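Structure provided below as structure tokens; questions to follow.
All protein chains of the complex are present and in place, except for one that has been dropped.
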Amino acid sequence: MAQTLCGNPTTFKTDIAIIGAGAAGLAAAVSAYDAGVHDIMVFEREDAPGGILKQCIHNGFGLQRYKEELSGPEYAHREYAAALQRGININYAATVLSIEPNTTLRVLSPEFGLAHVEAKAIILAMGSRERTRGALRIPGTRPAGVYTAGTVQRLINLQGIVPGKEVVMLGSGDIGLIVARRLVYEGAHVKMVLNRSHFSGGLRRNIVQCLDDYGIPLRLLQTVTNVYGRDRIEAVGVSEVDKPTKQAIPGTEERVSCDMLVLSVGLIPENDLSRAAGISLDRGSQGAIVNEQYQTSVPGIFSCGNVLHVHDLVDFVSDEGERAGRSAAAYVQNEGAPEQQTATTRIVPGNGVGYVVPQLVTPAAHDDLLLRFRVRDIYHKPTISVKVDGETVKTFKRPILIPAEMVEIHLNAQLLAGHATAEIHIEAGQNS
Amino acid sequence: MSKQEIRHYVCVNCPVGCDLEVTVTDGVATQVSGNACKRGIAYGLDEATDPKRTVTSLVRVTGREMPLSVRTESPVPKKLIPECIAALREIDVTPPINIGDIILENICNTGVNVIATKEIN
Partner (left out) sequence: MYDVVIVGAGIAGCACAHFLARYDLNILVVDASYDIATGTTRANSGIVHGGYDPEPGTLKARFNIEGSRMYPGLARDLGFDFRQNGSLVVAFSEEERPNIEKLYARGITNGVEGLRIIESDELHEKEPLLNPAAVAALWVPTGGIVDPYGITLAFAETAACNGVTFKFDTCVSDIRRAENNWELIIDNPEGTSQTLEARIVINAAGLNSGLLNSYVSKENDFKITPRAGEYLLLDKIWGNAFTSTVFQVPTAAGKGVLVSPTVEGNLLIGPNAVAREHTYETQTTNEGLAQILKDASKTWVKIPAGDIITNFAGLRSTCVESPDFHLGEPADAPGFFNICGFDSPGLTAAPAVGKYFAEIISERLQAAEKPAYIDHRDAPRHLSTMSDSEIALAVAENPAWGRVVCRCEQVSEAEIVEALRSPVPARTVDAIKWRTRAGMGRCQAGFCLPLTIELIAKEHGIELTQVCKGSHDSRLILGERGFLNELPHISMGGAC
């Protein structure tokens, strides 16, 4: 690659530019390649491929995709090997600074300096970030020792250093649960895991194998309402939460000493670049609004993986990456020609549904339509119903739906033809 | 006279999370109830008799800050996890290392090998 030695930005031209070489980006690159588009550039801000999988050294990855149980680094390695085998161009330490008009990226790297990447299509695969203390508005002092779970995981697994030894965790998302066990393995004492709502955001298997196995108490309907300590954190205030209002109950605060507070309170799709580029976002998923091609509101820009909506299984991230990769390839091969104008249907989250991806569907074009969504509460033996104009056109039965687990349904899109909107509703079963 | 006790587990095979009651007679798990599907029976019997877990952890790499991630090739008895962790803390490895390299053979006499899950050049 040409090295810039003057004060001029470099220009690259490529068919497909992919932002991020994590699970979504790698799968998108490979599938676009296999669909016949070989001129691909992947931009990865870190020094190695794999994204968050690099630090997820626990097992449980790949059961769907590889029919075996792998650790995160092993899963990432397989995805990377597929890209390597195809000679796909991955640029490391390359940060996309902005998405410009005409599917152009401004990319910065120590190797090529500042580059304008003129692409025919762009795939967003930037992943997600963690919610922080500030977003939760936890009051108190601001000492050292308050970390998000992913940061703790990185410090231990990739840097070999242990940030704390007497731990309280707030939130029981899957990363948090995995990190609690990791801390125990490192010799730390995880005193308790607090969870504001009456159900955990983590998977049952992780609660059993990361908390129960080690006798770590999961305290539901409790939260952190204060942080104490001048230099390093010394204690947190733990309060009970009123279930209906979800607010901490004044007067219930108990002081729990600790030298670290770990937050595992959710992931947020990292759409700063998308927002700045004027891509329409969905307030429910916090990702881009896409059609069934995973194309965003800006023609030629596609989105997949955790930047589109937060997944619980990497296998589905890879699947979504493949779908976006194939769509981007088709877009490039059609030279960006807009598809024939056909009516679209908007998929709207109804009762009990947080969001649905994709949000827009072209019924005429597809028989098999995959919808992914999350529910807001726990439902036993529920019915998922698809309604158009108040009329149910399709129902699905499930034994259980929980917020921690993404739901998938396959639908014949023709059912939606001619309707401006379709709603997905959850109806509670008799046992709820 | 045989001694019977009832033990409680939460099945982790799916999100339903059935509350299982396992009857243990003279130390042998004999019966499972509360399960909604047949996967629950096997899970309940295993948990009451000899629960197993895959252990994933880290070992030191000579001359490097970044540790090597490892896992047991198959699940090992849950009660041996502390011993396994202790054994892994004693290990230093030297690069290069490939994914799947055996880092520790037959950990704690379980018959299970510990393998590398990351490549280090």
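All chains are identified by letter, namely A and B, in their written order; residue positions are counted from 1 within each chain.
Following the convention adopted for this analysis, a contact is a pair of C-beta atoms (placed from the backbone, for glycine too) under 8 Å apart; a residue touches a chain by one contact, two chains touch by 3 or more.
Keep in mind the model is a prediction, meaning the values are calculated, not measured.
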Visible contact partners (per top-of-document touch definition) of the missing chain: A, B
Given A:Lys67, A:Arg137 or A:Lys397, the one touching the chain that is not displayed: A:Arg137
Residue, one of A:Asp212, A:Glu240, A:Asp315 or A:Glu405, that touches the chain absent here: A:Asp212
Positions on subunit B contacted by the hidden chain, ascending: 6-9, 22, 47-48, 51, 58, 60, 65, 67, 78-79, 81-82, 85-86, 89
Missing-chain contacts mapped onto subunit A: 4-10, 45, 93, 95, 97, 106, 108-114, 116, 129-130, 132-135, 137, 139-145, 147-148, 150-151, 154-156, 158-165, 184-189, 208, 212-215, 225-228, 230-232, 248, 259-260, 272, 275
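Just so it is clear, only the chains that are shown with their structure count from here on.
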Length of the line joining the C-alpha centres of subunit A and subunit B, rounded to whole Å: 28
Contacting residues of subunit A [partner subunit B, same complex]: 57-59, 69-71, 73-74, 77, 156-161, 185, 203-205, 207-209, 212-213, 380, 399-402, 404-405
In the complex with subunit A, residue positions of subunit B that touch it: 10, 12, 14-17, 36, 53-54, 56-58, 60, 65-67, 69, 71, 78, 81, 85, 99, 117-119
